[in-house]
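First the structure, then my questions, so here it is.
One chain of protein is taken out of this complex; the other chains stay put.
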Amino acid sequence: MGLVQNVLDDGLGGIEHNFVTARIEDLVKWARSRSSWGASFGLACCAIEMMGTGASHYDLSRFGMEVFRASPRQADIMIVAGRVSQKMAPVLRQVYDQMMEPKWVISMGVCASSGGMFNNYAIVQGVDQIVPVDVYAPGCPPTPETLIHAIETLHQLIEDGEIMRRRESNNGGAGIQLTEGAVTAAPVTLGTK
Amino acid sequence: MSDVAETVDNAVETQHGCPVVDSLGQRVLLATRENYISVVKALVDEGYTMCIDLTGVDYLNLPNRKVGHGVTPERFEVVANFLSLTLRQRIRVRVQIPENDATLPSLFDLHPGTEAHERETFDMFGISFDGHPDMTRILMPEDWDGHPLRKDYDQGSIPVQFKGSNS
Partner (left out) sequence: MTIVSAGTNEGGQELLSRSDLTAKELLREVGSVLRLSETEAAALASVADEAPEDQTMIINMGPQHPSTHGVLRLMLELQGETVLRCKPIIGYLHTGMEKTGEALSYMQGGTNVTRMDYLSPLNNELVFSLAVEKLLGIDGDIPERATWMRMLLSELNRMSSHLLFLATNGMDIGAVSMMLYGWREREDVLRFFQKVTGLRMTHTFIRPGGLAADLPAGWRDDVLEILENLPSRLEEYDILMSGQPIWRERLQGVGVITAQEAIALGVTGPILRSTGVPWDLRRDMPYLHYDQLEFDVVVGEYGDAYDRYSIRFNEIRESMRIVYQILDRMPSGDYRIQDKKVTPPPRARIDESMEALIHHFKIFTEGFKVPEGEVYVSIESPRGEIGCYIVSDGSSHPYRMHVRAPSFVNIQAMPHMMRGGLVADAVAVISSVDPVLGEVDR
């Protein structure tokens, strides 16, 4: 109360310690990690848990993440929530490519991380074959607590990471070469028994 | 199927010219490709106005199974479930479909709701339906090879490898 009263009385001069010193890099990282917006990329069961995490009980806005952007251009983090099918894979990659740098990916749930129990023709066995993943959240589906932990882990990664990261070491992407003709859209031929 | 006991039995119950089988208390009609449409039409007149489900089965691994009542088993089978809201009864129609000519007349004119089911059966089994307005794949990408639910189509599982593990 005292602080508020001082500010009311004297303006900014009323704040006793009214300046902070920090490296600009740290401030940028801090700001990035505390306001990272997610792209709503809900696919399956995990999407429901992701929405549940955003709702009132678990309240993702505590971590500055309550805004799920429908447009990938406005998003920083893509939470791949659910199983990625062969038909969805090109779409997923397109959404990722449309996101602005810097961008991060959380692979939520075992289906996104490794295909999970659906080790079959239809599911991409791990979304890291399509986009680079920063944090994997285990569980089927991960509880909101697990997702929050994954998000916190990612925030720590952002704070500890390189500010100018552009993934040049791995070709600016997942380390996979995309050539003309859209490789990811090609069907995977499995052959017959 | 040359099961003597069955062919001799003249007291086979029929409905609309199809032998009737009892499958765990559920009524099943064994239709042929020729009378399939007329049987379904007769069922509609009888009150089975809703086609609840239509799917296929690939019996590749069970070539000598018994279908019942002297019906020759073929590789594919289309199974359609009908429901009567007034009689509160269900009935199932099974049709044998040979491998070398996997086609069946479409139910689209009688039950427009089978549109999606027939597309799914086409996508998953490669059984095509004559008279269907839009015979394209529905679940798999358009350029996919093969029909996944056929028994000679591999499940496509990739062996799990534990690479880079510390233990």
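Letters A and B mark the chains in the order given here, with residues in each chain numbered from 1 onward.
Keep in mind that, in the parts below, a contact is a pair of C-beta atoms (placed from the backbone, for glycine too) under 8 Å apart; a residue touches a chain by one contact, two chains touch by 3 or more.
Please read these numbers as outputs of a predicted model, since none were measured by experiment.
Residues of chain B in touch with the missing chain: 23-24, 26, 49-53, 55, 57-58, 61-62, 65, 79, 81, 85, 88, 90, 92, 108-109, 111-117, 120, 124, 133-134, 136-143, 148-149, 155-157. The chain not shown here touches chain A at positions 40-45, 47-49, 51-52, 55-57, 68, 70, 72, 82-83, 85-91, 93-95, 97-98, 117-123, 140-141, 143, 171-173, 177-185.
Heads up, the rule we're going with is that only the chains that are shown with their structure count from here on.
Averaged Cα coordinates give chain A a centre that lies 44 Å from the centre of chain B.
Interface residues of chain A facing chain B in the complex, by the touch rule stated above, are 86-87, 115, 119-122, 125, 185-193.
Residues 139-141, 143-146, 148, 152-158, 160 of chain B touch chain A in their complex.
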